[in-house]
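First the structure, in the form of structure tokens, and then the observations on it.
And now, chain A:
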Amino acid sequence: MRVREGFTAVARYPIGIGLVVLVLFLLDRSLPGFWLTLFLLFGINTILAVSLNITNGWANLFSIGHGGIMLAGGYAAALFTLPVFFKVDIIGLHLPGWILNVQIPFLPALLLGGVVGSIVGILLALPALRLRGIYFILVTLGFNLIMVSIAENLPNYTNGAMGLRQFPLYTNVWWVWGIAFLVIYIALRLRKSYIGRAFIAIGRDQELAEHMGINLLKYKIYAFGLSTFFTAIGGILWVHLILNLFPNAFSLALVFHVVTMIVIGGMGSVSGAVIGAAIITGFTEVLAPIEEGFQVFGVQVPHLFGLTTLLLAVVLILILILRPQGIMGEGEFSLQGLRKRLSRSKAE
Partner candidate 1 sequence: MTYFIQQMLNGVCWGSILAMLGAGYTMTFGIIGLVNFAHGEIFMAGAFAAYFALHVAGLPFGVAAVLGILGAIAIGLLVERIAFRPVRGSGMITLFITSFAASIGIRTLFVMLFTDRAKPFSMPAFLKGAYLIGDLFIFKKTIAVVIVLVVVGALLMYLVKKTKTGIAMRAMSYDSETAQSMGINTEKIIIITFIIASALAGVAAIMWGVSYGRIRSSMGMMPVVDAFIASVIGGLGNVFGAIVGGLILGIGETLFVAYLPPELIGLRTLFVWIVLFIIIIVKPSGLFRANVK
Partner candidate 2 sequence: MSTELLLELSEVTAGYGKMPVLHGVSIKCHRGEIVTLLGANGVGKTTTLRTILGQLKPRDGEIKFNGADITRLPPHKTAALGVAHSPEGRNIFGNLTVIENLRAGAHLLKTRKELKEHLDRVYSMFPRLKERRTQIAGSLSGGEQQMLAMGRALMSNPRLMLLDEPSLGLAPQLVKLVADTLTEVNRTGTSVLLVEQNARLALEISRYGYVMEKGAIALEGNAKELGANEQVKKVYLGIA
């Protein structure tokens, strides 16, 4: 078996783990607010992209409904992490007492939200898994809109369109990147395991996979359950970073961004998903000064708001034209491969 280095190496060696922790610690201490928030959003997007990759990249269950999952998980966790006085006195939710009058710490809330997301995901998956291609996409798209509609129409439980505020700021580098590395590690291990290979087999050729004795429904549900669990957690992390939750928080645009991450990174590649997350997270924010107008040699370049979004669309199309398989293709980043490539280029 080929040994994959890169991410797994980090998990394998205590020194690697120590180094990562040290780097995170230094980043946490030294990064200014903007870059820290961007770094956190990058981490959250990594979680979202890697978990979406399980369904969309491997099992070929192309979902654009993960926004609805984030919403479900986000609300489930939010109802427990919000301060009691906010739930009771300020917005007056009509919830049973055991929800209304408690505030729980972050970890149980994360797990709870993850489980709720997973359950909702599997409920969606059951009818949707019979469908393929465009119909699956359509059903998941509808699921997204349905979840928004439900959140809007249950003001007693969700505060409707007004949304929820006053979250404690739980999300930090440790939560985000701890979970991000966990997701990456799980994904890489999964890829080599029987379950992961079953996902990929289903994605490649469903009939063949069935002939090989893979229980389609079971593995599709595994894929969806796992993917939605971490997607929901990603949503909860987002909520406790931006401190806002409202029905339209995870709109189609956000889902589209996550889908874009895995497509330009390379569908099916975990490291591709991470690279995609980095590009999409950073792109509009890092380039933002361009559209805000600036001075060059005393000449003021005017505002051109929207330019970065336009550029992102153009770059996206260009990447898909020039490298349709994405940056990483289906492969993974590995130190060995890099070393090989470097030595080859030296030899030449």
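Brief remarks on what is shown
Criterion: contacts are C-beta pairs under 8 Å (C-beta built on N, C-alpha and C of every residue); 3 or more make two chains touch, one makes a residue touch a chain; residues count from 1.
Selection criteria: all candidates are chains of the complex that A comes from, given by their letters.
Every value quoted in this text rests on a predicted model; they were computed, and no experiment measured them.
Here chain A touches just one chain among 1 or 2 in this complex, the one numbered 1. By the touch rule above, chain A contacts candidate 1 in their complex via residues 62, 127, 130-131, 133-135, 137-139, 141-143, 145-146, 148-150, 152-153, 253, 256, 259-260, 263, 267, 304-307, 309-310, 312-314, 316-317, 320-321, 324.
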